[in-house]
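With one protein chain held back, the other chains of the complex are shown just where they sit.
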Amino acid sequence: MGRFGFVGRRLVQMVPVAIGITIIAFFLIHLIPGDPVVVILGSHYTTAGAAHLRAALGLDKPLWTQYLYFMGNLLHGNLGDSIYYEQPVLNVVLDRVEATLWLVVYAALLAALIAVPLAIYAALHRDGVVDQIIRGTFMVTLAMPSFWVGIIFILVLSVSLHLFPVTGFGDNLVDHLWHLFLPALTIALGFTAVLIRSLRNSILTVLRADYVDTARAKGLPWRLIMRRHVLRNALLSTVTIFGVNIAFLIGSTVIVENVFAVGGVGQLLVSAIQQRDYAVVQGITLLFALFVVAINLLVDVIYAVLDPRVSYD
Amino acid sequence: MTGEPLLSVRDLRTFFVTDRGVLRAVDGVSFDLYAGETFGIVGESGSGKSVTCRSLIGLLPSPPAHTTGTVRFGGRNLVGLPMSEMQKVRGAQISMIFQDPMSSLNPVMSVGDQIAEAMEAHTSLNRAERRKAAIELMRSVGIPLAGRRAGAYPHEFSGGMRQRVLIAIALACRPKILLADEPTTALDVTIQDQILSLLLSLRDEFGMSIILVSHDLGVIAETCTRVAVMYGGQIVEMTDTETLLTHPRHPYTVGLLRSLPGTETGSRYLTPIPGAPPSLIDPPPGCRFYERCSLRTDQCRDWPAELLTVGQNHLARCLRHEHVEEIA
Partner (left out) sequence: MAVEVADPGAAMVARIAGGTARRRRRRLRNWPLLAGAILLGLVALACLAAPVLANHDPLTQDLLNPAAPPFSPGHLLGTDAPYGRDVLSRLLYAGRIDLLIGFGGTGVTVIVGSFIGLLAGYYGGRIDSVLMRIVDVFFAFPFLVLVLAIVAMLGPSLLNIFIAIWAVSWVSYARIIRGETLVAKKQEYVLAARALGYSDLRVMLRHILPNVFSAALIFSMADAVGNILLGSALGYLGAGVPPPTPEWGSMIADGETFMVTAWWVPTIPGLAIVIVGVALSLLGDGLADLLRPNA
């Protein structure tokens, strides 16, 4: 049983949350004041189309039945149709998902790359000048709106210095890395502050641990102690940080995609709002939330693998 | 005592710089340790006994701690030794085990790896050889099924077993001296005896000396041949165990003896020593036990509180040591 049972049990625990997510997503449409069919169809309104939509959503039926229609559709991968693109919502989203995923992962990696060395340095030279500068700088970065930072990056690095392209996603691997660097950096900046703070605290806590004394009393060189004893334990908590913050990361990505016109799901969301393409808005909201839950499951599994204290039973 | 001491401590002082002033945790400690003996340091919390131990191998972070004095070992002074040299001494010549076995082991490394690691810095054994040696060590400290359990993690072991692992770690490179800081305090009473006997038998088997620190005079009495009593950062009495128990020459020692349940003083009630230990930030000049002492006189207040020789190999920091027997 062991590991598979662990994953299985986690999946089962996720079901109520997933259902809750669908309920909230379902209710989104019902927030629309006035006749939802009229509003959804907007300028595409036709009597036939309206009747069809009304039947598809089951709007003449009681609420819970409508929900069942919704769930039924969902389980078949049907998130409704985009009025604007005249395609199923799922297709429209999947067309753009690659860019967004790239951006999220890129941003997370950049953030880790920046945060880990800085946090280690800050922890080891606690309350020193550099530590205070690091903490102060990131306190300011946390207050910076990501769209503002993005615009400034564009101005300075793209337009003035021509170091990076302004918009877009690129065509191949290297192109992706180049195009997405500024957007990823913009997102990472916000996330790095959180990472540094928690990693620094983690390291400081571990440094005080008794087993570090034991390691020192063995006469081991300090580098080895840092690597095998301090970091291995401190970084463990960082794994969960990623899980907890994935929702925040997605929110940042939505904003930054629009600043840099990356062409991902985030940009789609905003344009759908502007076009009153409600099915798309609802669909994306739902998918993002399910994605967050999936990532959290992944993080739980990774953590369980890394920490021998976690029992699979 | 025969021959040259293995370890010779003179005027050891460890002070900490804190927000509220300089904390004089260890204030002029001197003693010798001979080969093959078990030397005990007993005192209450805050007496400086743990700090003394850690100062011997420089384990205290250097700000805020500052250590002066002489710790003569192997022909040189360990105080002020550069870290690279100190790291060669630690583990190989002088090892230490700490109080809380529950938190003294790295939770994400297997027990076998942690024991093997102890040999990594000091021997030229390769990984496989270290592994084998680790398993052997686990056997000699009495961990059953050593071969199978070497890959297990600390949380899978009980407190007593973890302490055995820590002992194995400490003994991996056959050090000449083992510093044991309250090795049984965090353990069940029933396990305490096992661990203490283990320590003594290993001492004989490996031919090492042990410095045993404890607040429990009973533990010291069972295992040590010589004892130093610490109070307020200083040694207030030092002699062989038997003499200490039967003919103490410092009022604090008497108080300690009296607070032991079921000792030969025969009292059925635990008698605590009234008052509280002195602040180590601005310690009183002169005798630090003055406030709590039932034998004190005006003379004591102005007396510079030196260690006096009150018998053969018996030192006591008390002006009125001859009168101590009256209250014993």
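Going by the order they are written in, the chains are A and B; count residues from 1 in each one.
Here is the rule we use: contacts are C-beta pairs under 8 Å (C-beta built on N, C-alpha and C of every residue); 3 or more make two chains touch, one makes a residue touch a chain.
This one's a predicted model, so the numbers in the text were calculated from it and none came from an experiment.
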Could you tell me which of A:A51, A:L94 or A:M139 touches the chain that is not displayed?
A:M139
Quick one: which of A:I24, A:V38, A:A55 or A:L94 touches the chain that's been left out?
A:I24
Given the contact definition stated above, which residue among A:V105, A:L155 or A:L306 touches the chain not shown here?
A:L155
Among A:L57, A:V89, A:I241 or A:I255, which residue is in touch with the absent chain?
A:I255
Kindly note down the residues of chain A that lie in touch with the hidden chain.
16-17, 20-21, 23-24, 28-29, 31-33, 139-140, 142-148, 151-152, 154-155, 159, 247-248, 250-252, 254-255, 258, 269-270, 273-274, 278, 281-282, 284-285, 288-290, 292-293, 296
Logged for chain B, residues touching the omitted partner chain are 11, 13, 15, 17, 19, 21-22, 24, 27-28, 63, 66, 68, 285-286, 302-305
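Criterion: only the chains that are shown with their structure count from here on.
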Based only on mean CA positions, could you tell me how far chain A sits from chain B in angstrom?
53
In their shared complex, at which residues does chain B touch chain A?
57, 59, 83, 86-92, 95-96, 98, 100, 103-109, 117-118, 120-122, 153, 155, 166, 169-170
In the complex, go through chain A and note every residue touching chain B.
209-211, 213-222, 224, 228-229, 232-233, 236, 306-309
